[in-house]
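As you look at this complex, bear in mind that one protein chain is not there, while each of the others sits in place.
Note that the chains are named A, B and C in the order they appear, and that numbering of residues resets to 1 at the start of each chain.
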Amino acid sequence: MEVSYDKESRKIVQAIERFARKHSLWVLAYGTGCGAIEVPPTMTSRYDAERFGIRGAATPRQADVLLITGYLSVKTLKRVIRTYEQMQDPKYVIGFGSCTINGGMYWDSYNTIKLLDMYIPVDVYINGCMPRPEAVISGFIELQKVIAEGKAEGARKYKENLDWYRANQQKIIHNWNMPDYNW
Amino acid sequence: MREKETTIYLGPQHPGITGNMMVKLKVTGDTIVSAETHVGYLHRAFEKLMEARTWLQCFPIVCRICVPEPDPNEENLSRVIEEIEGREVPERAKYIRVLVLELSRLATYLLWMGGQSGSMGLYTMPQWTVGDRDYILDLFEQLTGGRVYHMYIWPGGVRRDLPEGFGDKVLKVMDYLEKRLKDYDDLLFNNALFYKRAKGVGVIDKAKAQEWGVVGAPLRGCGIKHDVRIDEPYEVYDKLNFIVPTYEGGDVWARAMVRRQEFEQSISIVRQVIENMPGGDFYNKIPNPLNWRVPPGDAYVKTESARGEFGYYAVSDGSLKPRRVHARGPAYVHGVSLLERILQGANIADVSFIMNSLGTCPPEIER
Amino acid sequence: MAFDIKGILSPFKALNQMGKHPHTVKFPYEEKVTAPRYRGLHFNDLEECIGCGTCSTICQNKAIDMINIEGIDPSSGDTGLRPRVDNGRCCWCALCVEVCPTGSLSLTTDYIYVTEDADSFLWTPGVDNPEGKEKKSFVSDSEHSLLEYARVPMRELEGSERVKSFAEVVLGYSEEEARKEAERCIGCGICTDNCPVHMHIPEYINAIAHGNDEDAIRIIYDNNPLGETCGKVCTRRCEEICAISKRGEPVAIRWLKRYATERAANEEMVKEIVNPTILPPNGHSVGIIGAGPSGLTAAYYLAMRGFNVEIYESKAHAGGMIMYGIPKYRLPLDSIDKQIEYMESIGVKIHYNTMVGKDVTLEELHQKHEAVFVGIGFEKPYSIGLTNEEAEGSIQAVNFLRAINSDKHVEIGDKVVVIGGGNVAIDAARVSRRLGADVTILYRRRVQDMPADWEEIEGAEDEGVHIKPQAIPLELITNENGRVVAIKYANAEMVPDPKGGRPRPKIIEGDEHIIETTAVIGAIGQEADYSFISEKIKSQIEIKRGRIVVNESQQTGVEWLFAGGDIANNRADAISAIADGFRATKGIEKFILNKEN
Partner (left out) sequence: MEVKLQVENEILDKIKHTFHSAEVSIPRKQRVEVKLRNDLIHPFLAYLKDTLGFKHLSHISTVDWLEENEIELVYIVMNYDNLVEVIAKIRLDREKPEIPTLREFWPQIETYEREIHEMYGVNFLGHGNLTDFILEDWEGIPPMRRDFDTVKYAKETYFNRPGREDAQDVRTTITKKSGEEIPELAKVYSVRHLE
């Protein structure tokens, strides 16, 4: 049911929404690359990311954040796209590590994608190879900031530019036998 | 009542191990009839990339082959080059290498303890062990400059000497870990729940173990005493005292107990290394890396990693770049063909449990 | 059911932890200090960096680009480029740090780089993080650097062995030594900028490192036909700015050139290996005065381009100063012969014993040839300006060396004093030593001020030459027969130059000494003899401080007259003369072909 607000109260509701969202970032437990090795230390006792409301979620439908921990092979990209499309709004993507930015050390590999944002929208990048837990937490804090400012618009961008993203995705995934999630 | 056969896809989204892979299970009820592994989600084509890089440029790459335990890769590649080249390694460098390898083994075992207990729902363990593993990573940071990827062991020795007072720091962490091991015992290894859960699960047939290509802790968990550190001593393992524990049974429990004993042995090795650390050079310098050619030849070397025998086969054609470097990780057998075999008859809940106990590491399978 | 007190109490164990410092790092409220050798983001000391690009070469991720930066201009020994790191590629392996020849590049303790903008990961260390200087952690020092900073030592004859004959002092690299030395090169090419000829240094060194000496020879002969001479006696300005020399000994560029060129043992082999493309005769003709390095170079390349080239040489042997000025223990006659014969074999004609101005005039040459190149060099010594200078036993070094190199006997006795501190003075001293004399060098300034090569000075000292610095000669003392028997000199102290130049020697009053001597050799410089140029032509060319003024293609004020070598540049070395000859080739070719159209 759609509730209509006037302009002022919409602003207030949005602010409350964003506050709530930023303090409950459930991360889909999908370690896609070597970066996944720094996620356990971040999540466990030493760095304890749960202080920020960050914790793991087992299934895409319950998760808010898709943490792309490093390179994606073409085979994984297909699964990641599927996972991302299964996630419910609001959803955010963090590109973790150099290889999500410009290929990193796999810049000449035939099997890994180089620019993550050509295939799915990315809200925050964490640089490093690999990023330390402190950097991961900084990335999440940055994401919280972006959410609070209302700038984390990745999911909307994906919807609006779906054709562009699809074209890029299908350029490398030859056998596109995936269900359509009714965008 | 006839039970219907169902197909379940486990993974690739985090099956509970370090990396992504998928197991396609055919089950009737809760019992697995057959399992089929699907790997390749983490394939980066390392072996191809190495052929396009100079020998030295391979080093930042190889450590990424096995994410939780990068050091055996560096050590292996260094040693295979040294063997082709006939390069001598100073004694001190050998000791430092053993120190790094053993610290890395401890870190891996701590991560494994977390994974093993996490996969049976015991979530306190990962909080402890992964947190404690961080102290070892701190040591690595002090020594090598990197937490996870060290790029520290190089042909001819190691990259930097031990920092001031490093030995004491290591010993302090060793004391701490030894103390913590009692807690781990209370919570996991002496836990009746764990014993009941793990005994008789994921059994490897002792008679078939060698033919199946089982190595490392799973092999010793079958009661077969083999360890590369003893079989073909490398670095200075022949000068150190340690025992290779074996357990009978070939099941998850036996493998866990083997690793627990080895954890203790590793602490002892680290202490011996610190105590006997010789002076002298830590590095027998290679020529200018821009012009460094390795003479033609080939060699096969292996290391006992925390998961088992890690072998490198390298071929040089005398140019600046390797002709071929082939990494053979233990998980290549454990995680694919062996897993398929021993999953038959197990329960669905056992899959991740067994995968953990075999030390399955997809990035190492696919490279 | 039994009452289990232990089971009830054991959870309270957790109370043990109360008040203890928590194990959790409270990031971001509390920073965890990174290790002193942590590998984080880059920092580059822009002042130290010379833009050699080795970091960019070694990077297996192709993460480093060399870019122009505003405010940093190229200079000698600095390309003006600076590295920029793509953090979307960098893996913090620090290989770039390990091979940085200057040690300017390092990694810092900074590692947090979080942003929404994917395009912001290109950054220039040092420019974008000047504060990184305080945070350097993983640094390169000579101990850990992967570059080899020590040179493969050159084998030489022992000092006592050397003075016995005119045998070549330097023995040359063996193949193994040469490969090892060539491997040290990082191939940046900064050295080529300082070489007057701009020889392709990294290329031929790389060819040697690859084990392909013949390619190295071909590359050397591309713009230097006297590569072997340069390999033995070059003043090697290239080595002064070698990137490795920032922290170590420069790559032995000269010795490697020597090694490569000596691989071709005779002129047939040189011709076979170099296999130059000689264009068919184009009907044009060029005359060259003087078969010194500049003239020979011009002749060689002009001949290759199809010109008819004729050299007029006043002496019986070609080579000019490299033949008559450089002692044979540095540059043996065989080697010169080999190079000259190779040139003649490709079509260079040399008229020996033909003195322009005497046997033939400049005007006649102009009639015969469309262009004339003058490379006569400085043959006329400066007078030493002392009383009794003309006395018997007082010789000029150039004349002395010329005589010795022409196999003539010069009577110098057993106690020789050489005046001067340049290479000629040292050569004269070392030659005298080989003739069996006890030699003393008197030099006005300090040893470190001597213009001679330090290797030469060291060589002289090894051979037992005494060097008396800060000694100003006053007069030559003659005996009743008018023969020099002693020299009087005064010690000097160095006083600062009021104009701000280098310190000047000032005679200490009364501190005068006399050395007995059988011969005094003056070596304080030379000048050119322009008497062959007619007044009419002289009026059209400009001569400044004894040198002919030329444009960038070595053309003088008279359009058909080109000049090069010592008479056109003030460098006073063979390589500059070769460069002049090489430039003149292009200038002459352009001049003649333009005239044709």
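A few points about this structure:
Just so we're on the same page, contacts are C-beta pairs under 8 Å (C-beta built on N, C-alpha and C of every residue); 3 or more make two chains touch, one makes a residue touch a chain.
The structure presented is a predicted model; accordingly, all values stated were derived computationally and were not measured.
Within the entire complex, contacts from the absent chain reach the displayed chains A, B, C.
Contact with the chain not shown here comes from a single listed residue; of A:37, A:80 or A:113, that residue is A:113. From the options A:20, A:58 or A:172, the residue with contact to the chain not on display is A:172.
Interface note: of C:40, C:53, C:101 or C:126, the residue touching the hidden chain in the full complex is C:53. Residue-wise, the contact with the chain that is not shown comes from C:74, picked out of C:36, C:74, C:153 or C:436.
Within the complete assembly, A:101 is the residue of A:37, A:101 or A:120 that touches the hidden chain. Contact with the chain not shown here comes from a single listed residue; of C:115, C:129 or C:192, that residue is C:192. Mapped onto chain C, contacts with the missing chain fall at residues 51-53, 56-57, 62, 65-68, 74, 79-81, 84, 86, 88, 118-119, 122, 187-190, 192-193, 198, 200, 202-204, 206-207, 210, 215, 218-219, 222. Contacts to the hidden chain, counted on chain B, fall at residues 39-40, 43, 45, 47-49, 51-54, 57, 83, 210-213, 215, 224, 226, 231-232, 290, 298-300, 302, 309, 311, 313, 315, 320-321, 323-324, 326, 328, 332-333, 336-338, 341, 366. By the touch criterion stated above, the residues of chain A touching the omitted chain are 74-75, 78, 101-103, 107-111, 113-115, 118, 168, 171-175.
Keep in mind that, in the parts below, only the chains that are shown with their structure count from here on.
If you draw each protein chain as a dot and join the dots that touch, every dot ends up joined to every other dot.
Averaged Cα coordinates give chain A a centre that lies 58 Å from the centre of chain C.
The geometric centre of chain B is 54 Å away from that of chain C, both derived from CA atoms. With centres defined as mean CA coordinates, chain B is found 30 Å away from chain A. Counting only residues that touch two or more partner chains, chain C has 23, 60-61, 91-92. For chain B, the set of residues that touch two or more other chains comprises 60-61, 131, 149.
For chain B in complex with chain A, the touching residues are 12-14, 18-20, 40-45, 48-49, 52, 60-61, 64, 67-68, 111, 114, 126-128, 130-131, 133-134, 137, 147-149, 363.
Residues 23, 34-39, 54, 57-58, 60-61, 91-95, 98-99, 107, 137-138, 144, 146-148, 180, 182-187, 206, 209 of chain C touch chain B in their complex.
If you check the complex, the residues on chain A that touch chain C are 45-48, 95, 98, 101-105, 107-108, 115, 117, 122-129, 131-135, 137-139, 141-142, 146, 151.
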